[in-house]
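A single protein chain has been removed from this complex, and every other one stays in its place.
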Amino acid sequence: MPLMTLRDAIRDHVHDGETVALEGFTHLIPFAAGQEIIRQRRQNLHLVRMTPDLIYDQMVGAGCANRLTFSWGGNPGVGSAHRVREAIEKGWPTPLEIHEHSHAGMAAAYVAGASRLPFGVLRGYFGTDLPEVNPQIRSIQCPYTGEQLTTVPAMNPDVTILHAQKADGEGNVLLSGIIGAQKEAALAARKLIITVEEIVERLDTPMNGVVLPAWVVTAVACVPGGAWPSYARGYYSRDNAFYIAWDDISRDRARFLQWLDRYVYSTVDHAQCVQTLRADGYDL
Amino acid sequence: MPLMTLRDAIRDHVHDGETVALEGFTHLIPFAAGQEIIRQRRQNLHLVRMTPDLIYDQMVGAGCANRLTFSWGGNPGVGSAHRVREAIEKGWPTPLEIHEHSHAGMAAAYVAGASRLPFGVLRGYFGTDLPEVNPQIRSIQCPYTGEQLTTVPAMNPDVTILHAQKADGEGNVLLSGIIGAQKEAALAARKLIITVEEIVERLDTPMNGVVLPAWVVTAVACVPGGAWPSYARGYYSRDNAFYIAWDDISRDRARFLQWLDRYVYSTVDHAQCVQTLRADGYDL
Amino acid sequence: MSGMDWTPDEMMTVTAARLLWDKAVCFVGIGLPSAAANLARQSHAPDIVLIYESGTIGTRPNVLPLSIGDGELADTAVCVVPLPEIFSYWLQSGRIDVGFLGAAQIDRYGNLNSTVVGRYDAPKTRLPGAGGAPEIATHAKQVFVVIKQSPRSFVAHLDFISSAGFLAGDGERSRRRAPGRGPQAIISDYGVLKPDPVTDEFVLVARYEHVTTESAIAACGWPLKTSEFVEVIAPPTAQELLALRELHARTKAAHAAAVKLPI
Partner (left out) sequence: MSGMDWTPDEMMTVTAARLLWDKAVCFVGIGLPSAAANLARQSHAPDIVLIYESGTIGTRPNVLPLSIGDGELADTAVCVVPLPEIFSYWLQSGRIDVGFLGAAQIDRYGNLNSTVVGRYDAPKTRLPGAGGAPEIATHAKQVFVVIKQSPRSFVAHLDFISSAGFLAGDGERSRRRAPGRGPQAIISDYGVLKPDPVTDEFVLVARYEHVTTESAIAACGWPLKTSEFVEVIAPPTAQELLALRELHARTKAAHAAAVKLPI
């Protein structure tokens, strides 16, 4: 069974310059793993995610990435992802090359990746300027009807990182609730790291439930609360207050760096990050 | 809510000459619906199914079809589908044009159909003679790598018919267990008829369970035992003895016609079919 | 605007909700579209089908989600499916009656920009991006756009087309065989705009009681045309306002609960 600490998992399996997808669509975003990547000061990553959300705002702001593939890059329900925006607009802390898609295009790219096809097909990007700024969006002719369809290249990350509800003693992982494109991102990757809320003896998977079997998982780390400030259905809900607070924290470079220093660089792991937040009066 | 009798559903929604897919991979095969189509003496159907199984053996033998799209046409675990074989080999009771695929090809065709793409892409049929006898199997060049991939045309039946465990009062349908390509076949079709074991007040769908919402279902008919001699997980198991007995029943034209006459043409519905079987000493 | 006992947001939400009908299948975005769709569901359209791109189908949230993937959406859905399936089997397949979009900018043909102001490679303002919108705009049988009106948001020329409306108008969209019919209504804080059936240009067809046609024209970055007779939209009824405010109150109460991590 591939159980290890998150620190060891990131140390062993995430390297500078790799293409890394931390997926989770609003739900089950692997924040603790993202912060561990920051803590270990990885650089020049090609970060891939449909919705960069606060997790990539933190990682991009911390200087981990030089490339970003995404389809919607804001603070959901709040506004801008200020760190991502400043990297794109002003190249701070490092220039960030962007590969921009629509959700449907990213989804098709992950599906192709999981299927080990070199491209995905969709009726997509109709009439938009996205193909002009992303030359990877191309087209193909249907061999039956002659019509043109859009293609996207398969997305096959070096590493995909997910957060899930639980793993069993063998390392099988259960995801439940809104699952986004996590399964596709997981199966498209060369390596798969998963943090979970808890390790249980038996998963008690409901029939047709979503499981990633142990033999496709490179490493499992037990990190309770590892999706905070996003949520883990059945464990805790989304910390909307933090999402709102992030708007202020992240708007200013200095304040952002201060936050990063206190809660990421100065803590040894996620548990200590949470302890520090609590010590600073944050109700969590 | 689209609840009606199976007789009315077939009468209103299945017409001569249409392309009809009765899906279910070993599990949840809609036998009662197939027999109702026989009973109503539909003709010239283009039958589509990955595994024709006994259900199409009966329908083809009864003369309902002039075309068959499939990927594996035997009596699973027993041997030949004698009626399908005789239609192909000897044109009895009517000639049967066949469009032959592999399972992966059929699956890709259903996925394309459900996605309303005109074709599906796979790395398939490598080195086989199937593309020679099925000109619908073609190829396409990847716009990124230049490699050739196989294509199949989308499968979009006029009608797909499924059997499922249960529907709720609104007409939402729950499938549970082995689900084959049923969801894809259902969503690829213009019309969708579903027979269920029971109508319940609430589905109590497990999280991420497989549901076809009421608004994509054209008609629901409550037909307990409607998957016999295949099975419905949670209700009854596969009647392996009947699958074995079918080998003898179907081997001989006269005996097959006699069986059809007694259990299908001479019965008004599935319940009476089962009653007759029991009256004839078949333990069911 | 004195004497109004409702806010402009409430007026927009109610107006958008009224455009929806029972049993319509709606692909809903977060914010005002979600509020409008749920208001419709809790008033005149109890069997409306709401789909969120996070994979929740037939969801009936009791409180409004704050994100597109709130737990409430999953817990009250008829089913929860993977996101790729939402875009292929449910949207691209043409099963959506109404797509509900917002944007930072819109032009007279209903094209939307949610990507960038200024040059793409040297942005003046980098916006979040297109998300699910390009394919919603393509495939939904019709699209409603909810957007506040000002010369900066209703612009003569878009710097970037993130989602297609009628493109250059005069039938270009249908000539290029887009699957859906495109934007059929813009709901702004001045009123409702609808496309001219020949030119595809959006014209003001209705205004709220508390604004004038002239002020709507002044708040538009292109020379806004109006229909011969600009209807006046009835203010929110007491019932509509009550339902909407209860929805917001329930939402506020639900989301005020502190998050407790199990560590």
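In order of appearance the chains are A, B and C, and numbering begins at 1 in each one.
Criterion: a residue touches a chain if its C-beta (ideal position, glycine included) is under 8 Å from a C-beta of that chain, and two chains touch if they have at least 3 such contacts.
Quick caveat: nothing in here was measured; it's all calculated off a predicted structure.
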{"item": "Chains still shown that are in contact with the chain withheld from the display", "value": "A, B"}
{"item": "Touching the absent chain when the full complex is considered, from B:30, B:63 or B:124", "value": "B:124"}
{"item": "Sole contact to the chain not displayed, among A:44, A:205 or A:275", "value": "A:205"}
{"item": "Residue among B:92, B:144 or B:236 touching the omitted chain", "value": "B:236"}
{"item": "Positions on chain B where the hidden chain makes contact", "value": "25-27, 50-51, 70-74, 76-77, 80-81, 85, 88-89, 100, 102-104, 107-108, 110-111, 122-130, 133, 177-181, 183-184, 197, 224-225, 228-229, 231, 233, 235-243, 271, 274, 283-284"}
{"item": "Those residues of chain A which, in the complete complex, touch the missing chain", "value": "111, 114-117, 172, 183-184, 187, 205, 207-211, 213, 215-216"}
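One rule holds in what follows: only the chains that are shown with their structure count from here on.
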{"item": "Chain located farthest away, centre of chain A as origin (C-alpha)", "value": "B"}
{"item": "Distance from chain C to chain A - Cα centre to Cα centre, in angstrom", "value": "27"}
{"item": "Shared-contact residues (touching 2 or more other chains) in chain B", "value": "116-117, 207-210"}
{"item": "Residues of chain C whose C-beta touches two or more other chains", "value": "74, 80, 88, 92"}
